[in-house]
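Note that this complex is displayed minus one protein chain, with the remaining chains in position.
Chains: A and B, in written order; residue numbering restarts at 1 for each.
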Amino acid sequence: MLLDIRDLNIVYRMRNKAIYAVNNVNFSLEKGKSLGIIGESGSGKSTLAMAILKMHNLKNTEVTGQIIFEGRDLLALDEKQFKEYRWTRIAAVFQKSMNNLSPVHKIGTHFEDIYRVHEPDISSSEIRERVYALFHMVNLSPRVYTCYPHELSGGMLQRVSIALSLIFHPTLLIMDESTTALDVITQGQILEEIKELEKVVDVTRIMITHDLFVVATACQQILVLYAGDMMEYGDVRDVLNHPMHPYTKALIASFPSLRGEKREVHSIPGTLPDLSVKTRGCAFYDRCRAHREICRQEKPVVCQTGGLHTVCCHLYGKIRETDVKEGVNR
Amino acid sequence: MSSIFSRLISALSINRRLRSGCILLLCVVLVVIFAGAIAPYDPYKLGDDLMVRPGVGNHFLGTTAMGQDVFSMIIYGSRTSLSIGIVSALISGVIGTLIGAAAGYFRGKFDIVISEIINIFLMIPTFFLILIIVALFGSSMLNVMLVIGLTSWPSNARMMRVQALSIKERTFVKSAVAMGESGWRILFKYIIPNGIFPVVANTTMGVASAILTEASLSFLGLGDPNVVSWGQMIFDGKQYITSAWWISTFAGLAIMFIVIIFYMIGDGLNEALNPKLRRIR
Partner (left out) sequence: MTELTTLLEVKNLKKWYPCRRKNRLFSPGKEWVKAVDGIDLTVNSGEVVGIIGESGCGKSTLARMLIGLEQPTTGEIRYNGRLSTDLIRDDKKGFHRIAQTVFQNPFDTFTPNDRIGSLLMRPLKMHNIGSDSAERRELCLSALEEGGLIPAADFLNRYPHELSGGQLQRISILRSLLLNPAFMVVDEPISMLDVSVRADILAMLLVLCRQKGTGIMFISHDISVIRYVSDRVAVMYLGRIVETGRTDDIILHPRHPYTEALLSNCSTIDPDDQTEVIRIEGEPPSPVGTGPGCFFAERCPKASAHCWRAYPSVTKAGESHEVSCFIYQREQR
């Protein structure tokens, strides 16, 4: 098991209120099975990613639970110990990673600097060779090495960011909306490239996105978050073809189809619940079409329905089979 | 418009420096209003006690060479300083806002001309210009206010122009244009209310520098001779600095005090209203 997250809770403490950003999230990630975390704004998906990277300001953020990475609990490590992990074992690419490149330095300089810090004896030609290999992986021409950031397009810069994140061959790569701002063709091609990447390097991805397309194309597993709560988890194929949670169903129904039959799309009525109030029942309760009284009263428990596929919904837990059908059809 | 006030109120509650500055300013304003009641003597009255040390007799801060009560002069002097500071900063703020916003929003030749004028003003030593004008046209309080106001607007204009340039690109301005809103209305309804906060902060700081300029003018003997002003007190007291240090010193402290108040307010406003600085805090 590469990553095992147990009972993760993240609370932002503010002056006069608390934001419960992530509540009781449990999942595990196997090597080579890339995970897509999907959720809308306020679902806690980025908060979760930051917790894995230990990027939270602990002065106002409470992170409890366990994040077990390669057998060690990251939350128990102090900043100095975690340095061994950050970027060397766990790397990240963000939506705005490209803005992190210094505009007055050539692309190559960014790589040289990082190599020099970690391996002071390395020669320039050696660095060059390694960077060219990285560039090859992300489909960049070696010419980019001597370019300045402003000479490159958004897609190329994002490829540079990906190459930067791969310098030390991390085992876990977190990509937070890293293709969101790009054009259709560029996004499509970068997604293809990172799928190819897995054949060359031994890296497992966690892709955080609001876009089901990204997960459907580039991930093997999916975790659906809503208002900080886990809704559904499983193989992408299982979850997208046979969604169980009403939220997942509604989310899929809100995407128009590109090919095949044209279908109606539907919104989910209502708005995200107030995250500063700890809900007693299911977070999706008031927007759910199949809700019951119990959904308001109690948190649903995780319910394994075969294989990896788990769902957090009363429809599949305590209620009898017959009720399930009735509830879904309502 | 009401949200400008609500933003100011919320700024007051967040920023400690702004809050204490405002409380102190309120005290100063009370002093200005009730100067007659607070001051024990008439500041213009030439008393019999010449150059009395502070604390001696009823003279809390001593007297001048002419026998005027220093404490009363400082109390009355606050009127001069505050009114010159505020009026000239207002003149400069209003002119700067209007010209800067128009230049930034309408662009074109007007903007080119204004930008050049701003550059010229920023290059020439303004204080000497003020000196010349006051020397030529007389040094009544009104003149001093006007001159300081009319020479310090370019920094406000430059600030407002930059604001206008960026707000112009915001969606709500574009949507107003698409709705058919007229240019002038966009200027007054959309550009200025949304971009005025840094100018407000800058104008507050401008009060402080206007007070200093007035003091410098008086110190050089170019102040209005008919009113009591702190600068003039320093000017008058400087020849007795060895024998009667208190005349210049307390006036100097008063200037320092009021300038610090306005810097606190200006800085606090800047921090509270400028979205960029607010994020860092």
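In this text, a contact is a pair of C-beta atoms (placed from the backbone, for glycine too) under 8 Å apart; a residue touches a chain by one contact, two chains touch by 3 or more.
This structure is a prediction, so every number in the text was calculated from the model and none was measured.
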Touching residue (missing chain; options A:81, A:146 or A:257): A:257
Touch with the omitted chain, as defined above, among A:83, A:237 or A:278: A:237
Hidden-chain contact residue, picked from the options A:51, A:68, A:191 or A:244: A:191
Touching residues on chain B - with respect to the absent chain: 1-4, 170-172, 174-181, 189-190, 193-194
Residues from chain A at the interface with the omitted partner, ascending: 40-41, 153, 155-156, 183-189, 191-192, 210-214, 216-217, 236-237, 240-241, 250-252, 254-260, 262, 265-269, 271
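Note that only the chains that are shown with their structure count from here on.
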Chain A and chain B: spacing of chain centres that average the CA atoms, whole Å: 53
